[in-house]
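One chain of protein is taken out of this complex; the other chains stay put.
The block that comes next holds chain A.
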Amino acid sequence: MTSSKQALAQTASSADAAPGDQPGAARRAHGRGTPPPGTSSWRSRLYRWDMKASPYAFIAPFFIVFGAFGLVPLLYTAWYSLHNVQLSGLDHQTWVGLDNYKNLLSSEFFWNALENTFTIGVISTVPQLLMAIGIAHLLNYRLRGSTVWRVVMLTPYATSVAAATLVFTLLYSWDGGMINWLLHFVGIDPINWRESDWGGQFAVSSIVIWRWTGYNALIYLAAMQAIPTDLYESAALDGAGRWQQFRHVTVPMLRPTILFTVVVSTIGATQLFGEPLLFGGVSGSKGGSAHQYQTLGLYMYDQGWGIGNLGKASAIAWTMFLILLIVAAINLLITRRLRKSQ
């Protein structure tokens, strides 16, 4: 624990913690401002107290609000997940042990939701990040009106999940929808996106891709601009063409950023909720008439506020969290391995 703290202190140069009160007080003489001469001793005591307490006062709002509305609820969710809590009878909460979890693991809808979350996660994240790298590469050229291009690419991000999904639902509508109309030009018969299995998942993914590709492109662009140009120069001297420069200089240098975006996108994909909810229209939290695009987040909402079983909803929430922790651990392992191999 101490060693990890030291390691962090090395990277975060400004955040070195004072080892103890006494040495800390002695060290304070170093430039930290002695109280102005000629003031009474209570003033200097007040001053010293201010020095010591103010950092904690400054970080307190974050930790108080997060504690009250994040950490404590998280623990209570675990507690509720071990109880039978029904929306219809909140006064009768009975201990049921792991029943909610057992119930979950034996429910086909849970496995269906897990599978849907995974499928939609993959078909929305992979093309999204690949396209984002490509777009970032284009934006990295010297462009006329470069800011305008960037803002335009980011515009979908200004659209909320709800607004975007309402619009896309209409674009994907079976009869008279824009997408089916465009497809008929290439000889494809109208697809019932909302009712079909893969069609619904594809449509939901496309909303995610539309909203987030530009955002991720900007993140890659920032990383690309931080790559030293002499790397490209020496690659060019070795006779590398544009494509080879992209493959052998840009992509390797982007590796940490790619991992970062993969982690963030994975977290987002695990929580996917609003898009399938609204795309389902009146079927609502079922995620399509046959649960074709019911994700874990939607399944939790369905169990909690559709059916009214808050205990089971809590168990789903914690299961989601555990899945995220496993994904994070795998990511950490991959990062370590990559670092070692370099």
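FYI, a contact is a pair of C-beta atoms (placed from the backbone, for glycine too) under 8 Å apart; a residue touches a chain by one contact, two chains touch by 3 or more; residues count from 1.
In this text, contacts and distances are computed from a predicted model.
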Looking only at "Cell wall anchor protein", "Xanthine dehydrogenase family protein molybdopterin-binding subunit", "YIEGIA protein" or "Sugar ABC transporter permease", the name UniProt gives the absent chain is "Sugar ABC transporter permease"
Sole touch to the unshown chain from A:62, A:95 or A:243: residue A:62
Missing-chain contact, candidates A:90, A:186 or A:237, resolves to A:90
I'm checking contacts with the chain that's been left out. Which of A:51, A:126, A:262 or A:290 qualifies? A:51
Would you write out the residues of chain A that touch the absent chain, in ascending order? 5, 8-9, 12-18, 24, 31-36, 39, 47, 50-52, 54-59, 61-63, 65-66, 69-70, 72-74, 76-77, 80, 85, 90, 135, 138-144, 147, 149-171, 175-178, 181, 210, 214-215, 218-219, 221-223, 225-226, 228-229, 232-233, 242, 257, 260, 267, 270-271, 273-274, 277-278, 281-282, 284, 297, 300-301, 304-305, 310, 313-314, 316-318, 320-321, 324-325, 328
